[in-house]
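Just passing along the structure, written as structure tokens.
One protein chain is absent from this view; the other protein chains keep their places.
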Amino acid sequence: MSMVQLGIVKRNIVRADRVAVEKLSGFGVATIHEALGRVGLLKPYMRPIYTGAHLCGTAVTVLLQPGDNWMLHVAAEQLQPGDVVVAACTTDNEDGFFGDLLATSFRARGAVGLVIDGGVRDVSDLTEMEFPVFSRAINAKGTIKATLGSVNVPVICAGALVHPGDVVIADADGVVVVPAALAQRAADAAEAREALEADKRARLAAGVLGLDMYKMREPLAKAGLRYID
Amino acid sequence: MSMVQLGIVKRNIVRADRVAVEKLSGFGVATIHEALGRVGLLKPYMRPIYTGAHLCGTAVTVLLQPGDNWMLHVAAEQLQPGDVVVAACTTDNEDGFFGDLLATSFRARGAVGLVIDGGVRDVSDLTEMEFPVFSRAINAKGTIKATLGSVNVPVICAGALVHPGDVVIADADGVVVVPAALAQRAADAAEAREALEADKRARLAAGVLGLDMYKMREPLAKAGLRYID
Amino acid sequence: MSMVQLGIVKRNIVRADRVAVEKLSGFGVATIHEALGRVGLLKPYMRPIYTGAHLCGTAVTVLLQPGDNWMLHVAAEQLQPGDVVVAACTTDNEDGFFGDLLATSFRARGAVGLVIDGGVRDVSDLTEMEFPVFSRAINAKGTIKATLGSVNVPVICAGALVHPGDVVIADADGVVVVPAALAQRAADAAEAREALEADKRARLAAGVLGLDMYKMREPLAKAGLRYID
Amino acid sequence: MSMVQLGIVKRNIVRADRVAVEKLSGFGVATIHEALGRVGLLKPYMRPIYTGAHLCGTAVTVLLQPGDNWMLHVAAEQLQPGDVVVAACTTDNEDGFFGDLLATSFRARGAVGLVIDGGVRDVSDLTEMEFPVFSRAINAKGTIKATLGSVNVPVICAGALVHPGDVVIADADGVVVVPAALAQRAADAAEAREALEADKRARLAAGVLGLDMYKMREPLAKAGLRYID
Amino acid sequence: MSMVQLGIVKRNIVRADRVAVEKLSGFGVATIHEALGRVGLLKPYMRPIYTGAHLCGTAVTVLLQPGDNWMLHVAAEQLQPGDVVVAACTTDNEDGFFGDLLATSFRARGAVGLVIDGGVRDVSDLTEMEFPVFSRAINAKGTIKATLGSVNVPVICAGALVHPGDVVIADADGVVVVPAALAQRAADAAEAREALEADKRARLAAGVLGLDMYKMREPLAKAGLRYID
Partner (left out) sequence: MSMVQLGIVKRNIVRADRVAVEKLSGFGVATIHEALGRVGLLKPYMRPIYTGAHLCGTAVTVLLQPGDNWMLHVAAEQLQPGDVVVAACTTDNEDGFFGDLLATSFRARGAVGLVIDGGVRDVSDLTEMEFPVFSRAINAKGTIKATLGSVNVPVICAGALVHPGDVVIADADGVVVVPAALAQRAADAAEAREALEADKRARLAAGVLGLDMYKMREPLAKAGLRYID
């Protein structure tokens, strides 16, 4: 009944439609965030561990306890090809929950990346493996395996609510979550938005001012903007 | 009469002398900051969005409201070749005020970069465009266009006072502002300083100690430094 | 008698065994930290100034005063080939204590890098020189030479106690300190650990689950983990 | 379908049972948080604006835009006696969204306090009014009324998910949210826990050690704890 | 010519009109900030060192170097009755620049308080003396007297530009600066604003909604706000 349940692993989750996920993978985080109506963004402290890291997949969620990565091992068994592990913690903690061994295991199960509101280590290895990770910290400090969290319950990760099966997209601009049921609609909206942007970009490149293109002069004057010399 | 005026766009600003700007572009931020007498540096949280970003130009200043980038569109019209947009905000805010469309427009007007005490997005595109940006955050969150700020009024950006027309230089070490009237003098001082440094560098590389080169042994002893074994 | 002594330079320090240092240089920070029993790690805000920076050497310690880099010049004379300068400050301060001139001097004395709980500048030059630096900030702001700190006293740098002569290893995962007397033991333990990891990595890559490899299923059940559908 | 909906005011919400809320008001935040199974706590940066502030009531939720408090005015109309306004923002923002005029209005409608992931002002007046507020900042900076957010949609406030009608309890230890449907159960569990604590407190006060009272000696020995002299 | 000049003490400054200062002392920081058009506020990290601290006076400005309070001693001589010392630093630094001895000296010269973008100590004594201080930190760490800053030059203190002679007002809501030339106008505007607020407060207390009092229903509907059940 509670939103967050501890000590639970949900095995059957409804993943977002594969075709929609595939389509979403073609757009950037900023575009999808706009297409969604400006919701679902994780806080901007979530950063890629190497330049160029990006990912798109369906969320297998994990709720961790501070200094304890037991549930990441539990989560590995629940992974399917195309999944992204999204790990939250019951408190702010920057320990190194994840490294190259877990990445090897996750990849062997088909996972395409990790989003974690905590720390990670073995960054050079992960970079060489090209295993994309978005985290709040890089930290060599290891963790224990002693306390239960959960797998595949809804979690709040870096300020955003993520349900298992949601689509998670991450690139240089950050991380955004698309509810599974909205994946197709978001992909279509992103496509439409991008089409519009191409035209705008061309006009701006040609020297047209946004003031004119967006017809801002009148509302600016109405708001009281004054030009002086 | 107030220092900061809202709802104003100043059209005619006095830009720093072009020759002095050109000369300043040949020096690093640390050198110019020293040459200026250690003033004019923005806070060190201002970082380039990609490795190697650097810029030098004359400031067109913008005062933004939180979550609102309307004034960046207004500023575009005021840009001249060689300008750098310097954007401050009336409050601490890390929304993504700027992306590739505005960059396209700014570049079409001749601008050479952006310094913004806020967030930006479309970082991959900006990197590909090689449009240099120094910001306090990277954030996919978009902004609205509803509230007036100002363009070309003096602003406090990341702790430094910037007047329109001042020279702004940014590189891997941060961002520094040179008052327009001091541009030539600062460039000359930077040149003199750099000449001195070349000689010092050669001597240090040859194994001469700073203790001897800077004649520090006597003042250190006077201050009470004791050597023990 | 006090732990921290101001105004003192200790000339004769006992450096960790060179063979052990050489062996430690072959392992990563995360591995060494684990091998040591999870102690000796500096706080994760200490970051390399360029991608790929890494170092391993014996510590020459420096205690700085805020905004004052005098003691770095004093330290230069105490450097021997293979040393790493480890600089702490009596208060939190992000000024640019160090730049390319000091790097040139340190390198001429045989130093292999710098770990500083403060700011540094001339980052482009340092990158070109491939002089590895791990710092809490990048900052063009210069410092003065007016107040005594110490050289080769024990210091607390970014939350870790460092004695002169200890081994300092730094890479993309952070910075770890190995007490001089433990260097050989830590190197051996790191070697043993790495051997074990290779085997684990292979099995995980082959699809074996950590749950089985680490025999976690029983303790998880005992802790009350429930699987639901 | 999206979790967060912008531009919406939900008028009919199901508030937690009044008797359960009344019972919960008799317990502290730490006790309720434990009784709930350690979930529902807001991040610890949320602090009371005056010593002794505390509140317990049913949530009317508000989603704000940065620098804009329009939705707080909209929320006032939805308030019923015993409600607490819980305000989140679409981005991190510390502007002063709330002051004594809104407090006067909220109180006139029967509200018993405010929890806001943003800034507030008129702190002296609010203290004199004894209107309890828990916020992330105190800030005199005012806000505008230009952009739609929502009222009575689920929000993530300081890292916790809050649904309209949930019970919100705040005191010197922080802020906790109890889902409406769990209010009675949480109140009963808090009562049970507090009963147990009274006995423990008495024994500890009499000098009994927790080591003995909680029977920790055996598990500590098993975990390898060693006593040395 | 530079904005910030080091090593300078300006003796003759034009203080704001005493009558206007006196009038401003009757209003709160939030009211004055609004009256000024929402400019001149210091960042909200500036907090009073004891509950109830408040001040209003004319600024004697000080630019400090990190870890060095020499200029506060120099400033003492420039103080006149009714002055407030406003101290900025050339870099972020939280050392304890100020304590009860300097407070004794400042008070003997007629100063009515201190605003400092740094740390202070002897907080119990300052509280007992009822000497109001607004600072970014409390810190027992002492400072030296070795490097020149300046007195009575324009400074940027906690993000706001302060000229010597400006009016500084601080209370539980923060710190605001009124340019000397605007003091009377700001006081009049604050008075007018407060008169309006009294009436609004009465109506809101009587249960009138801000929605109606501010005529917000139509613009909200136009913006697209939807009420659902």
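For reference, chains read A, B, C, D and E in written order, and residue numbers begin at 1 within each chain.
In the analysis below, contacts are C-beta pairs under 8 Å (C-beta built on N, C-alpha and C of every residue); 3 or more make two chains touch, one makes a residue touch a chain.
Since this is a predicted model, take the numbers as computed values, not measurements.
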item: Contacts of the hidden chain among displayed chains; value: A, C, D, E
item: Residue, one of D:V9, D:L24, D:L41 or D:M71, that touches the chain absent here; value: D:L41
item: Residues belonging to chain E that touch the chain removed from view; value: 7-12, 51, 70, 73-74, 76-77, 94, 96, 99-102, 104-105, 107-109, 119, 121-124, 127, 137-142, 145, 147-148
item: Interface with the undisplayed chain - residues on chain D; value: 28-30, 33-34, 38, 41, 44, 47, 51, 171-174, 176, 197, 200-201, 204-207, 209-211, 214, 216, 220, 223-229
item: Missing-partner contacts on chain A, residue numbers; value: 65-68, 90-95, 139, 141, 144, 146-147
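The criterion applied here is as follows: only the chains that are shown with their structure count from here on.
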item: Chains in simultaneous contact with chain D and chain E; value: B
item: Far-end chain from chain B, centres as C-alpha averages; value: D
item: Centre-of-Cα separation between chain D and chain A, whole angstrom; value: 27
item: Two or more partner chains touched - positions in chain A; value: 38, 51
item: Pairwise chain contacts, counting only pairs that touch as defined; value: A-B, A-C, A-D, B-C, B-D, B-E, C-E, D-E
